[in-house]
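Complex shown without one protein chain; remaining protein chains in place.
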Amino acid sequence: MTEYLLILVSTILVNNFVLVQFLGLCPFMGVSGKLETSIGMAMATTFVLTLSSLCSYLTYTYILQPFGLEYLQTISFILVIAVVVQFTEMVVHKTSPLLYRVLGIFLPLITTNCAVLGVALQNISKQNGFVESILYGFGAAVGFSFVLVLFSAMRERINVADVPTVFKGSAIGMITAGLMALAFMGFTALVQI
Amino acid sequence: MALLRITSPHTQRAGRRTAWVMQMVILATIPGIVVQTWLFGWGTLINLMIACITALLSEAAILAIRRRQVGFFLKDYSALLTAVLLGVALPPVVPWWVTVTAVAFAIIFAKQLYGGLGNNPFNPAMVGYAIVLVSFPVPMSQWLGVHSMVSAGETMSFMQSLQAIFHQLPVIDSYTMATPLDGFKHKDLLDSQTAFSSIAALQGPSLNSWLWVNLAYLVGGLALIGLRIITWHTPVALLGALLVMSGAFHLLDPTNTATPFFHLITGAAMFGAFFIATDPVSSCTSNRGKLIYGAGIGILIYIIRSWGGYPDGVAFGVLLMNFAAPLIDYYTQPRTYGHKKAKTGLKVGEDN
Amino acid sequence: MLTVLLAIGILVLLSLIFGAILGYANVRFHVEGDPIVDQIDALLPQTQCGQCGHPGCRPYAEAIANGEAINHCPPGGQATIQALADLLDVEAIPLDGDHGTETAKRVAVIREDECIGCTKCIQACPVDAILGAAKQMHTVIADECTGCDLCVEPCPVDCIDMVEVGVTAKTWSWDKPQGIAATSLNIIATDRQTEVAH
């Protein structure tokens, strides 16, 4: 039990995918302009990341490993992720137009989120089990969502600030992300796994 | 008859301008500065001088580059305030370039790049502090000890301080010792009781010196509350959360944790609660928001002190909560007159 | 050789399975509609002036959805461009001068004693804001007029003026204050003018 909790704390805070491992920076910078959209993105990512880490675990364990085709993991994970994302998008579009409106264009964007592939690959390299894989994916997603939402609320403030012209937009966003990463260094050595 | 045409109101409360607010906060740090100088020597004052000069120069330089009116913005005293807060937060004999780096980084990156006063999302002083803490951990951990405890048996003289800061005092090690928090952090496998009896930094004189420093900042902070420059919400929430956290864990595991009192009187607890966390620009807006914000810092301080990699967590706690402040603001709006409930979040179009 | 074949086989199999899933989902969960055109249309000012080169606002909305530049709408001006940029998540660009310039809000006014009642302006008006019958004097319903200029050209006697809507005590509003230390900011015009907010 403690182990699972530690996985969560580790992925959310200490080894945060965005601010510590610097994965998934493109959607982090791209969709953090508005709070509403970032919340939508956060929800979509959480769902897809959890599901895809589960699916990639299954693919790896039950298809690749038995045939000794571990070296195909990257390409097959990409396949898995793409399918999960597409399928989720279609289902959500049909079943809940409201949710689809909230998630909107973010669902397909997740395909390009390297954190998703990163989680799948790290699950393999860390030799996580079934539950650990899901928790690891979920924790990573929560960590991503957490900083994304906070960052977007902050960016709304920065966007109306009197930032020098050359630093407007993404430049100041990167600086802010850097300062946030600095703040996250406070969690260093909090949990060792 | 040339009549002035402006919008209402046509009158303003006299005196309480932004510059005045900044001046008052600077003045309120004086008790703390005096105590620090008295206990740890002239280093603090020299640091302050270096910090102030660096701050003014870097602020002026950026303003000049941005072609703003340098005089107008320098007169708001905000750069000086950042310098003062950093000057007292850095160890007294830290080399001069550490101070300069910290202050310049704080002013340029944490403040002016965001557009100057009022626009910075992070507390500049804490950004400066964190950056040197992460970059130069060794000089940052060299706090002077009280003279009765260090091997030199005396405080540094003014000249010695100067030498230590600008050159390199060969015997500096004989004046320094770990802070109580540092000492407690590195007790390793000792239980609390043994640690308090065996580690030098956790002895009476060392603890007392930090008690004095914290009391001095408490006095300054209370003065600020009295002047209505800050409200009680943030400091009370911060100290309360620290108290509750440390109290709860001390009750659960008294052998390995320190008492709540220890947490409140060591490190930058009071300084952080009254001078850093209350920075209005980077903190929360509403009273409810301030309570959450303060409590968040308190909890983070305890977590980082107890389990993290750094002995004191004020800087990181403040930065992390700065990070969360805009979101907290969205969810802690006060209930407006004529509305049944307070509005939260951003749901546009919803009304009550 | 076998490994290669196996690898290819597994990949093909995976692809087939996933393709089947997606194909099924595409049929099973098919949804109609292209709401983006509606969203774009809602942002356009609906003057139906045709200055963008399209006969009306909706055609231009469709054109934007198909990739036309968003800066062809002078009546909407920079505000509309900004809104479109936000919606489509593209860079806000300045108004294209070829399609006209942004002007203050105007309405058409017919000089009624010169009107010969030819009904040409009535036919030109995209929003039916002109009243009148053949050989009868025409008049513009000012509340309905979008100020699109389309009636000016067809008038054979040039009796239509575009009149700027003036400010009265009822419609007047306070200006936006000049901002921080307005007097000291005059010299740094470049710093503020060139920036395009996001």
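Should a chain be cited, it is by its letter among A, B and C, assigned in written order, with residues numbered from 1 in that chain.
FYI, contacts are C-beta pairs under 8 Å (C-beta built on N, C-alpha and C of every residue); 3 or more make two chains touch, one makes a residue touch a chain.
Rule of thumb we're sticking to: contacts and distances are computed from a predicted model.
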UniProt lists the protein of the undisplayed chain, choosing from "Dihydroxyacetone kinase subunit DhaK", "Acyl-CoA dehydrogenase", "phosphoenolpyruvate--glycerone phosphotransferase" or "Ion-translocating oxidoreductase complex subunit C", as "Ion-translocating oxidoreductase complex subunit C"
Give the labels of the shown chains that the missing chain contacts, considering the complete complex. A, B, C
Option touching the unshown chain, where B:Asp182, B:Asp312 or B:Asp329 are the choices: B:Asp329
Using the touch definition from the top, which of B:Gly116, B:Pro139 or B:Gly294 touches the missing chain? B:Gly116
In chain C, positions touching the absent partner: 41, 44-48, 56-57, 112-113, 126-129, 131, 133, 135, 139, 144, 146, 156, 167-170, 172-184, 197
Mind pulling the chain A residues that touch the left-out chain? 157, 159-160, 162
Determine and list the chain B residues touching the chain excluded from the picture. 1, 3-13, 16-18, 20-21, 72, 76, 78, 116-119, 229, 231, 280-281, 283, 285-286, 329, 333-340, 343, 346-348
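Note that in this section only the chains that are shown with their structure count from here on.
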If you tally C-beta contacts per chain pair, the winner is A-B
Approximately how many whole Å separate the CA-defined centres of chain B and chain C? 51
How many angstrom lie between the CA centroids of chain A and chain C, rounded to a whole number? 36
Would you kindly tell me how far, in whole Å, the mean C-alpha position of chain B lies from that of chain A? 33
I need the residues of chain A touching at least two other chains; which ones are they? 162, 164
Junction residues of chain C, two or more chains touched: 191
Given the complex, residues on chain A that touch chain B span 35-36, 149-151, 153-154, 156-158, 161-164, 167, 172, 175-176, 179-180, 182-191
Which residues of chain C touch chain A in the complex? 3, 6-7, 10-11, 14-15, 18, 21-22, 25-26, 28-31, 89, 180, 191, 194-195, 197-198
Within their complex, state which residues of chain B touch chain A. 66, 109-110, 112-116, 119, 121-122, 127, 130-131, 134, 300, 303-304, 307-310, 313, 315-317, 319-320, 322-327, 329-330, 346
